[in-house]
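First the structure, which I've put down as structure tokens, then a few questions once you've had a look.
All protein chains but one are shown at their positions in the complex.
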Amino acid sequence: MVNFLQLLVLGLLAGGVYVGVGVGFGLVWGVLNIVNLAHGALVMVGGYLTWTLFTRLGLDPFLSLPLDALLLFTIGYLLQRGVINRVIRAPLLFTFLLTFGVNLVVINLLLLLFKSDFRSVTPSYAGAGLELGVLVIPFTRLGALVVALLLAAGLAFVLNRTRTGLAIQAVGADRDAAQLVGIDLRHTYALTFALGAACAGVAGGLITLIQAITPTAGEPYTLQAFVVVILGGLGRVTATVAGGLLFGLIEVFGQSIPGSGSVYANAIAFGLLVLVLILRPQGLMGRLR
Amino acid sequence: MLRAAFTTKPTEGGRRWRRLFLLLGGVVLLYGLLAPLTSLDALQSAGFPLLADKLWFRIATATAMFVVLASAWNLVGGLTGYAAFGNVAFFGIGAYTCGMLISRAHWPLFLALPLAPLASAAFAALVGVPLLRLRGHYFAVASLGVGVAVGEVIQNVEYRGTPVFGGSTGLFLPIFSVDNRDLVFYFLMVGAAALTIGVTWLVLRSRFGYGLIAIRENEEAAAVMGVNTTAYKVAAFALAAALTGLAGGIFAQWNVFINQENVFPIEYNVQMILMALVGGAGTLFGPLAGAVFLYMLIQFLSGSLPVSLDLPFLPSDARPVLAQVILGLLLLVTVIFVPRGVIDFFGGQSRLSLAYLRRSLRETSV
Partner (left out) sequence: MRSRSSVLLVVAALLSFACGGTAGTGGTSTGATITFGAPLGLTGSLTKESTLTQQGYDLWVDWINQQGGINIDGVKHPVKVKYYDDTSSANQSAVLMQKLITEDKVNFLLGPYGSAATATDAAIAEQNQVPMVEANGAAQAIFNQGYKYTFGVLSPANKYLQGVVDMAATLTPKPTSIFMLSADDNFSLEVANAVRDYAPSKGFTVTLQKYKNGSTNLAAEVQAAKAANPDIVMNSGHLLEAIAINKAAKEYKLNSKLFAYSVGPSTPDFINSLGKDANYVYDGSQWTPQVKYKPSFYLTESQYVDAYHKKYPGAGDPDYHVAESTAACLAFQKALENAKSTDPKKVRDALAKLDVMTFFGQIKFDSRGINTYKPMVVEQIQNGQHHTVFPTDVADVKPMYPTPAWDQR
């Protein structure tokens, strides 16, 4: 029972990162219809900024998160406005191809700038945590989960309560109608991608606390974001949050199978995913679109 | 959507391009079939120049392999409009079928090879029924999941503590001991490529093919018109799987060593789609053109071709990294300016011109 509780906590904490990675990916996919293969690479850009600020200036990794968001917002805006907007009306697979190119460019620029050394941020409080009886809750992971949830809440607020957010949703629902009512498509698209990228940046900052990063370390996260977003359901922030937490739980409980541990992690996650898709194609919490 | 937007009549200049292209293609084909023969001992001793060395065979065989992968993907992704992301599973299943039969059961290659496409097709038919009920992104992700999961299960599945399929060690096949080994594998792979193109050609002008295109354009309408959509989709999926599995089977014996890493690489999923798209998805020769173009580009940038890229004034450790950046940028440029694939220039439809680039840009951007 205690072990079960601890695993439950572990799963939710692990899910925090997936929520962070998933919300940006889901926003871009849901609104722009772009499967952004460069998402993991953008995550790493945020990671490297946090690492740089921590090692050069001693800035606390949690304090550098807004700067990650700002940097990635800017990069995301320019990327969408300058490049992706050029193919946005081509079929899905073309934007996919385009983001694959962006992915290659970003990863290799990171490799040029930061080399292939493994980098990690270990602040003084790393490893410290709450101990509730036998349950252990590390501060950094708890912090990561809280930040990820705040990020999702913030994003949901922007999307549902601000003019910009409503414009983004309108564009996602019906591009032509949105244009008719006077929404600037180019700007709105760029804003959407920028918001998605900003979320990626924050997720990257959180990831440096949990693992060592290299320029290619973001690639698995792209794959996981895929699963998280579909698992929850496309088109709603809350659905992605549920998907992320659920993915963390699946991973942790899969890992705790004695002996074989997580060797089937992907098979379990994807198996479940396929099952969900077949039984409930809109995802666990998604709207039918 | 895009295709409709672009439909234009062949121009006079376009026809000239098309003729040039056909001529060029014929020459390349002839060279591809005859040059390797110069490696035969009889011709060598007769004083023929060696036009195909072992490297030539390595690259040419790999190119033919990607032609199979991209063209087979085209049957599902291009014709039927289902963005399959997990075709590498079929490649791996084919490779492991051949690998197990040859290394464990000691079957001869030519007995084992026909079973590779059968195993892949059977698997595709099995998972295809539930998977192909999904549409769009959902199908893409689910097929990706199947691709990842199959590799993981094959690597890890154990029976009473011993790995069933060689586990993480993978399978070592005996080195194929015939003279002109390279020649055999090259013609096997080229044969598979020809078969794939031939099958695509047949499909394109059959009732079956029209059914698939109808599904791509509007699945509900196709169903109303009497197309048995489920059967058609699963058939296309299994057909693609069989061809991909055949390539996998040949690969296993050609490469001698197989494990999860080299026959289930996720990047192959991406590469085969890239090739089909760069060439021109949905067309007969597009995937072929894309596979040749992209694979040659990758080889050019990695320095394995006779002509290579010399990036001057750069420290040597930055060169490979910049080569990758260049590859990425070239992909960006291709997608932005040539969204219908490079084949478009050779089909007599369009000509590479400033106006073409400007129009492509306008068609797809906001």
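Brief remarks follow.
Labels for the chains are A and B, by order of writing; each one numbers its residues from 1.
Operating definition for what follows: contacts are C-beta pairs under 8 Å (C-beta built on N, C-alpha and C of every residue); 3 or more make two chains touch, one makes a residue touch a chain.
Bear in mind that the values here come from a model prediction, so they are computed numbers and not experimental data.
Touching the missing chain, out of A:Thr74, A:Thr164, A:Gln179 or A:Ser256, is residue A:Ser256. The chain not shown here touches chain A at positions 3, 6-7, 10-11, 13-14, 17, 108, 111, 115-120, 122, 126-127, 129, 131, 136, 138, 140-141, 210-212, 214-217, 219-220, 248, 251-253, 255-256, 258-263, 265-266.
Residues of chain B in touch with the missing chain: 53-55, 58-59, 62, 152, 155-156, 167-170, 172, 175, 181, 255-257, 259, 261-262, 265, 267, 298-299, 302-304, 306-307, 317, 320-321, 323-324.
One rule holds for everything that comes next: only the chains that are shown with their structure count from here on.
Note on chain placement: the centre of chain A and the centre of chain B lie 31 Å apart, centres being C-alpha means. Looking at the complex, you find that chain B touches chain A at residues 1-2, 77, 83, 130-131, 133-138, 140-142, 144-146, 148-149, 152-153, 155-156, 266, 270, 273-274, 277-278, 281, 318, 321-322, 324-325, 327-332, 335-336, 339, 361, 363-366.
Taken in their complex, chain A has these residues touching chain B: 29, 35, 37, 83, 85-94, 96-98, 100-105, 107-109, 111-112, 185-186, 189, 223, 226-227, 230, 234, 260, 263-264, 266-267, 269-271, 273-274, 277-278, 281.
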